[in-house]
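The structure that follows is given in the form of structure tokens.
Yeah, one chain of the complex is gone here, protein chain that is, but the others are all in their spots.
Now for subunit A:
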């Protein structure tokens, strides 16, 4: 076996591939071959490092040097300098944005300092397309241990004791779910992995499947052993081509190595896994709708009970867990429930992966112990708000969640505290908003999503959400009344109470929570016909500041409706009747003399 003296770990997640990591890999390979070092230096395409903001990421091991925003040109220089001469190329390292200090090592970076990577343990560390690498980091050891040393009851007890809760949104205790499915009597049972990640902005499941697909396969087999199933499906959206490709490779390798299929590790246990593709409907993340979709039916939820644990796929007992939940299983079984339950808060154990997005400096994927505060995540890991703007709110839980204002920044976050402050964990999307974001508009965005994704089965959800959206449209267009606000609250409550599934029951949350925390902003839209953040176009007015206008006439020339008048070298004015609020004048003015409010 060749022992390489240096590994170049290049991120091959979707984010970094989009910013050109495939070309970087090619360049590294070509340059290393040119120097005749291909037997000493290994180039490995890994899964997501999480630091998508600064992609493509290249980590050099064992030197532990972390290069960011690497291009093919930079790759050439890294080979010439670092790899041949041992000189770290300081220019390409990560620079701390505030102090401008150059940070050499990954563990020095604030983005990684507070992270604890359990579900993402192998992402950015191993080659996801090489089963040997997964086996080298104790891959399939948990399955081996379970099959040879533990009864299904003992495994379930261990998972229950660990306190692991479903990472897909609901937070239902995983061990209890497995036990329910185990207790249902049937000759045929199924395991389903829910990889229908649908929240806008969330991409942790995709990253796990891209970076460490075997960990999910292994956990599914363990689940099959526990509940008495020999067949598993991964329901994944077809819009995740890279994750699908890596999963296919992983499944084929696992079969080839006898880690899936018949008589696994000579224990007589059989387990098969198939992929099922979804068309990307949000509702299919709901477990009964997902099951309908696998069966070939419409993606619509059905009434619970019976729960899938009793009557699921093809009317057989079925256990459904989300990708991130499965990714936690093997470490729990190898390191023990006590280890896992020592992490996190009283009722939420372990870690949670958050997809940090919006107006933060470090957009990316972070995995942190439960109980960290929002402030730590946004200001330390996230590096604060872009452009030194003021923090306004953070949206968690996607279209089912709510907006959390600044006063709750110091709340330690777990399943229960997030619910208490009017939001929810959801799948872990975390979108940060600053003073330039209009909360009415944000609520409208999420409601539009829910309207589009409603399957249409329940009237309250189908019609109610559309009515709510109409009202929000009126408000943002300056036609809102105070009665509208009462109607929104009433309708929201009715939709929550009378919808069948989670989508309908939670779809009014973004509206209700923003009304709760940002009531003044709604009132400003309705009463003053004013959008305080300056987002809702219909409510904006453009003004020329007399002390700044030099009378250059540039604005008057670009105005498509001739709404601006004034003599040369004298202050111009905008006729509000004629103005169509296109913003052309503001973009043209070189003296910052035009403002909108």
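Methods note: a residue touches a chain if its C-beta (ideal position, glycine included) is under 8 Å from a C-beta of that chain, and two chains touch if they have at least 3 such contacts; residues count from 1.
The definition used in the following text is that contacts and distances are computed from a predicted model.
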Next on the checklist: Given that one chain of this complex has been left out, which of "NADP oxidoreductase", "AtuA-like ferredoxin-fold domain-containing protein", "ATP-dependent endonuclease" or "ABC transporter ATP-binding protein" is its protein name according to UniProt?
Outcome noted: "NADP oxidoreductase"
Next on the checklist: I'm checking contacts with the chain that's been left out. Which of A:148, A:459 or A:493 qualifies?
Outcome noted: A:148
Checklist outcome for this item: Answer key for A:91, A:239 or A:256 versus the chain not shown reads A:256
Checklist entry - Which of A:31, A:53 or A:133 touches the chain that is not shown? => result A:133
Checklist outcome for this item: subunit A positions in touch with the non-displayed chain are 1, 3-7, 9, 40, 61-64, 84-87, 105, 107, 125-126, 132-133, 135-141, 144-145, 147-148, 256-259, 261, 265-266
